[in-house]
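Note that this complex is displayed minus one protein chain, with the remaining chains in position.
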Amino acid sequence: MTGGLVAVWALGLQAVAIGATRWPRLWLALFLSGAATLLGAGLLALGQGPLWEWRSELAIGGEPLHLRLDALSGLFLVLLAFISGAGPLHASVAWSQRAPAATARRGRTWWSMTVLCTSAVLLCSNGLHILIAWEGFAVSAYCLATLERERTAVRAAGWLFLAASRLGTLALIAFFTLLAVRTGSFDLGPMRACPDLAPLFWLALVGFGLKAGLFPLHVWVPSTYAEAPSHVSALLSGVVGLPPLNGFVSEWLIALGLLESAAAHADVALITAPALIALTVSGALVLATFVKAVSVTFLGASRDARTRSTVREGDWRERAPMLALALGCVLIASAPVAAWRLIVPALEEVNPLWTGLAPPAELVTLGRVQVALAAARVATTLVSAACVRSRGRRRALTLHCGLAAPTARMQLEATSFGSIATSWFNWLLGPERRYARPRGAFPQHAQFAERIKEPVLERALVGPVALVLGASAWARRRQHGRPQSYILYLVLGLLAVSAVILAEVAL
Amino acid sequence: MMELGLILVPSAAALAAFLWPFERSRPWFLIGVALVHVALSLTLLVAPPAAPLSEWIGFDPLARALLPTVSLLFLGCALYGVPYLALRRERSNRAFVASMLAALGLMSAAHMARHLGLLWVATEAVTLASVPMLHFNNSPRALEATWKYLLVGGTGVALSLLGSFCLGYASLYGGGSGDLRFISLMAQGEDLSRPWLLIAWALLLVGYGTKMGLAPMHTWKPDAYGEAPGIVGALLAGGVTTVAFAALLRVRAVLDAAGEAAVTSRTLLFLGLLSTLVAALFLLATRNFKRMLAYSSVEHMGILAIAASLGPAGVWAALFHVWNNSLTKASLFLSAGNVRRAAGAATLDVASGMSLVTPRSAALFVTGVFAVTALPPFGPFFSELQIVRVLLESGRGWSTAGLLACLLLAFLGLTRITFSVVYGRPSAAVRRHAQRFPETPALIGPPLLLLGASLWLGLFTPSVLRSAWKEAVDLLFVLP
Amino acid sequence: MTEAVNLCVGLAMGLNLVALTTGRLPSLIRIVAVQGMLLGLMPLLLEHWAGPIVFLMVLGTVTIKGFVIPYLLRRAMRAAHIDRDLEPLIGYVPSLLIGAAGTVAAMAFAGRLPLLPEHRDTLLVPGAMASVLTGLLLLIGRTKAISQVCGYLVLENGIYLFGLLLVHSVPLMVEAGILLDLTAAIFVIGIIVDRIQRAFDSLDTRKLTTLRE
Partner (left out) sequence: MSRLLHALVSLVLLLGLAPLLPGIVGRVKALVAGRRGPPLGQLYFDLARLWRKDIVLSTVVSPGFWIGPAVAWVAVLGAALLVPIQPLGAVISFPGDMLLFVSLLALARFATVWAALETGSAFEGLGASREVSFAVLSEAALVTALVALCVQSGATSLEAMLTPTSGAAGVLLAAGLFLVLLAENCRIPFDDPATHLELTMIHEVMVLDHSGPLLATILHGAAVKLMCFTALLVSAVLPTQRLDGWLAALAWFGGVLSVTVAIGLVESFMARSSFRRVPLLLTTAFLLCFFALLVAWNEGGA
């Protein structure tokens, strides 16, 4: 049985699951079996399975159905199956107990729809059908991200997401139509043989890049990820970013490439050496940011008494999927060779020259070193745990330099934490600062807040948006309700048409 | 002779309904006539008459390509009309039902007219027949809207009459008889006097463009659509605009036969792009969701004009888009009507959180907005994709970019308004008001059916329709 | 024959200019009525064969344009207790100047248009154009609903005048349809004007600006 048929079977299961959203357990069973089938399909395609293609006489939107499953889509199917399967488990708690039943059901429906549409994008080989599935994915993802749409922030974030994805879709429409104009059909088959279509891929880059959150097309990312339920964000980032390898290993491969070019003293190193340094700097900055976010959110004492009393730990169903995904990352990091084997068939689809690429020896060594270091970490952690268990019984307040009555609000804030690094970039970022300095002998109130404007949304887009809104306001004032002017517009329209005719005749 | 039934049955029924003494049973005339009309037009669609009835009037390929959508649209409106009028017992529905039926008959006549003068008479008559529907609410606002509709629309229609006469004079000066039958005008071809021809085109384009609602002649539209009941908006936006568009297509064919295709293309493209731009700008500004629908209609008329400027493939796509636009827009007007009735007003200040008050209508409304903004897999997506494709094939890259940019702006405007109507929290006053208008299946069904039709039309366009559009294109682009 | 036609059309063009200068609604209504009657009689001058149907049409046109519509407008005017359009958007003097310039331009433009020999010496084309322009000017420049209806009537008179060029080629059925439509349009407008008067207690269209963005 080929992977393609299994994938179609998986799609069918997902579709059936949409019909069963009324019964959570049945839905979960159907959905998970669908995800498992999807996983099987992806693995079959990644294994030495042949390329699977299926053309049907059935026309949807005037274009015959054409499905195709190659190793690359297989790889993405595997990732999709993992991420989408973990989500409902994580969410089953959130969608059954805390939220109203209607929200839970909507969540199940749109989750299934999202997975269905994404798999369809991966399977379809006709531009028209890809567009349909892609937009279906955008709408379902929007609905998923705005499940809690009672909150204004959620709605605003959702709208931004929808607007950005609409822009992406329009770019894709332009891309696929141009393709259709050049090759004569929406089918992607002929495209693979046309290298002169390369310039069009900029449009595709805009289209897919918007959804993947590439700079500067990332405007929707921060607010949507912040406002959507966590598993939805995971699906969004996991599906449309689709990191081919995990964290360090992938970065290591990139950096190694840069480094080797520098060592070989190739001319390209003039670019790659600075790139490597820039990569390091950005890596260090990312570390600082990550530490900041995590520490402020999770570490230390809770600042707010309310949070302490209302928030509670999730049960195993919420934690297990997270652990599974984290385990996956660790596995890829420590067994890069296996991951490499998995990737190579997919890479062959991207570029036939890369066929049969053996994992480099460095990767093998790196894998061993990573395993050894991980083992050492586990060992020392165990020792440390043993020490703490045997001798760490005493508990005390955190050291506060003699302050008699420390409160949780005295912890370092995120703004202060980042202030050193951001101060170096003030000239570039231009942060907005708001102060309320403490005054008097017994100051009641003091405040310091720093906010950095988002470069695309709040800077680059400000001008064009103001222009469009200005034009819109101008047009709006023209519709002022006086019929006399309306007839004048009619006459002006006549004059304009006459002018166009005269110009055309004169040419 | 069967095709005359399309005109005579509604007209006779209009008279009968006007004389019918019983308020409660009168709306059923609508459904009866609609069913007969749909049956007739679908029969004629599948088995068209071998030749048009006469050179004056007949079920020719263009009528075959467009008239069935009017029938279907009217059926949707009729199904909605019965429960709607039952809610509006406080007003007599005598004039309303009669003028709706009369409008159907006159629209059929306009689609089947093969004589420019006859076409004008039918179009003007449709305009007048829709007046009683427009001020059905009889509020000062409705009266104001009607006044503007009459004044602006009337001026436009008057200009199109002048244009028709100019076309006649072009024929007269070119050695013809001044005959206004399209067939003879096209046969005269390049003999038509060029200056008169161009004057006629400018006047007819602006005149019928006013009726279609192309910018900057669209000003009556938001007022009329905003104040009329949803069902009337559906009929105007889906049916009457189609009549004007068909008129422009027929006139355009005459100009093309006279060798002026470049002029028609350029002007249609100009007005089309201007309309989409103006509509997009207004959609960003308006604060009333029924006026929003009017601007969306302006946008789609612009798209139609752009498509009509593009030669045979473009006109084919335009006919496809007419179907999609009619069905989708009608569904949207009907669901918006439900929301508007429950909210008591159409402004964003009042209507908010309607998904909690009228959940089904609100869901239909949102889906309809998605459909009308060309989100797949609804019909408008496919026709607009086709139009973009033809645009690119004709090498108009900048126009395509402009169109796509306007589509984006329009999408932003439409979703902004729709979401703020549908989501959020409804005020207590709205909740109280809405209790008087429960959502019944009879009020949900028709828009749902129309939306379903749009979906089906896009995904599985019947081959009979494809061939009907093809034949209409062949009719319009036959060169003598 | 041509002289008679030219005389009528010339009179109508003169009436256009008078209509642009008058601020009193009764005289505006009267001017439009006279113009309508004048043009209504024209088929009698142009038709070689004046059958009973033509007579019937002429009679209908004259009755409606000369008496019925003016009656409707006067009634609305009295109900609203107004007889002046005192605050035009385009003043009387500018209106007159624009109207006169338009008439001149219409003459010049018509002279350059290709016309059949039998129409070359008549004032039909420039007269039609001037009337259309006047009508539009009244529609754009006046604030009272009645003035605007009069503007619409003048516009229609212009189109009617142009239609006379095609009097031999347009079938009578269609012509009758067109006339019927135009008349019905005026009736409907008259009814709406009447309702506006009742609903707003005024015929000032500046009060009709509730519907706006």
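The chains carry the letters A, B and C, assigned in the order they are written, with residues numbered from 1 in each.
In this text, a residue touches a chain if its C-beta (ideal position, glycine included) is under 8 Å from a C-beta of that chain, and two chains touch if they have at least 3 such contacts.
In this text the structure is predicted, and so the values were computed from the model without any measurement.
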For the full complex, contacts between the hidden chain and the displayed ones involve A
Would you mind spotting which of A:V291, A:L323, A:A449 or A:L467 touches the chain that isn't drawn?
A:V291
Among the options A:W52, A:F417 or A:Y489, which residue touches the chain absent from this view?
A:F417
Tell me which residue among A:A20, A:L366 or A:L490 touches the hidden chain in the full complex.
A:L366
Mind listing the chain A residues that contact the chain we can't see here?
248, 252, 255-256, 259-260, 262-265, 269, 273, 276-277, 280-281, 283-285, 287-288, 291-292, 294-295, 299-301, 361-362, 365-366, 369, 373, 376-377, 380-381, 383-385, 387-388, 391-401, 408, 410-412, 416-421, 424
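Everything that follows uses one rule, which is that only the chains that are shown with their structure count from here on.
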Note: chain C sits from chain B at a C-alpha centroid distance in Å of 30
Multi-chain contacts only, two chains or more: what residues does chain B have there?
147-148, 151, 155, 222-223, 282, 285-286
Each of the following residues of chain C touches two or more other chains, namely 136, 139, 148, 205, 208, 210-211, 213
For chain C, which residues are in contact with chain A within the complex?
89, 136, 139-143, 148, 205-206, 208-213
Write out the stretch or stretches of chain C touching chain B in their complex.
113-116, 132, 136, 139, 145, 148, 152, 155-156, 158-159, 162-163, 165-166, 168-171, 174-175, 177-178, 180-182, 184-185, 188-189, 192-193, 195-196, 199-200, 205, 208, 210-211, 213
Listed in rising order, chain B residues that touch chain C in their complex are 115, 117-118, 120-121, 124-125, 127-128, 131, 135, 140-141, 143-148, 150-151, 154-155, 157-158, 161-162, 165-166, 168-169, 171-173, 177-180, 193, 195-196, 222-223, 226-227, 282, 285-287, 291
